[in-house]
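Quick one: the structure is below, questions incoming.
Only a single protein chain was left out; the remaining protein chains are all shown in position.
Up next, subunit A:
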Amino acid sequence: MSYTLQYGQIWPYLPRLFDGAWIALQIAVLAFCGGLAIGTACAAVKSFGPRWLTRIVNVYVVFFTNTPQLVQIYFLYFALPDTGVLLSSFAAVLIGMTLNAGAYLTEIQRAGFESRRVSEMEAAEVLGFSRLQQIRYVILPHMARVLFPPLSNHFIIMTLGTSMAAVFGVEELTGQAFNINSLTFRSIEIFSVTALFYVALTLAASVLLAAIGRYVFRARTGLI
């Protein structure tokens, strides 16, 4: 073994990693919000919608949760140009991650819809709540408490998942690590520093989410 670690050489490139981390966070947040919108709609369909629509949603969810995200994005990125739709790598990754997240969040959110108790709704009705008040004061707080922990958990998983954008040449955290690696050839050094960036990023997100869950939604979250 003749490899000696030289962290000094990658020091000047550190700002690029911060840029990358910022992009990774943007992808995670955008894809999560998109996924949340899809997930809410699909979960509502699965709980209250007509049968035929439920079937379509089921096909979507089952297909996207049973195939790898990486291959889904490959498909989007390379197959869509054949039909005339040209996507940038960033757009392909974002759409792929959003669709994937939507499928997982559908399953998570359905649990929230189905956890509302009939007796609570009846109590609200007895108290003379309007439909809007029922949603605002009974259903939403209850759902937030039930759903917050699994949703924040999935957000952390998605933050880690943004690393596969590097495969498509997006210059997020891992993409920048590949760039710096090809400039300096200090592979172990750069990827270990990148790993620490991810640890810091997800730890920060975990702590923030746990605090939000505790003080805003009164939900108990573990740290991840």
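Just so it is clear, a contact is a pair of C-beta atoms (placed from the backbone, for glycine too) under 8 Å apart; a residue touches a chain by one contact, two chains touch by 3 or more; residues count from 1.
In this section, contacts and distances are computed from a predicted model.
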Check your understanding: Between "Amino acid ABC transporter", "Putative membrane protein", "Dicarboxylate transport domain-containing protein" or "Glycine cleavage system H protein", which matches the UniProt record of the unshown chain?
Key -> "Amino acid ABC transporter"
Point to revise | Sole residue of A:T106, A:Q134 or A:S163 that reaches the chain not shown, by the stated touch rule | key: A:S163
Review point. Which positions on subunit A touch the chain that was left off?
Key: 1-3, 62-63, 65-72, 74-75, 78-79, 81-83, 160-164, 166-167, 174, 177, 187-188, 191-192, 194-195, 198-199, 202-203, 224
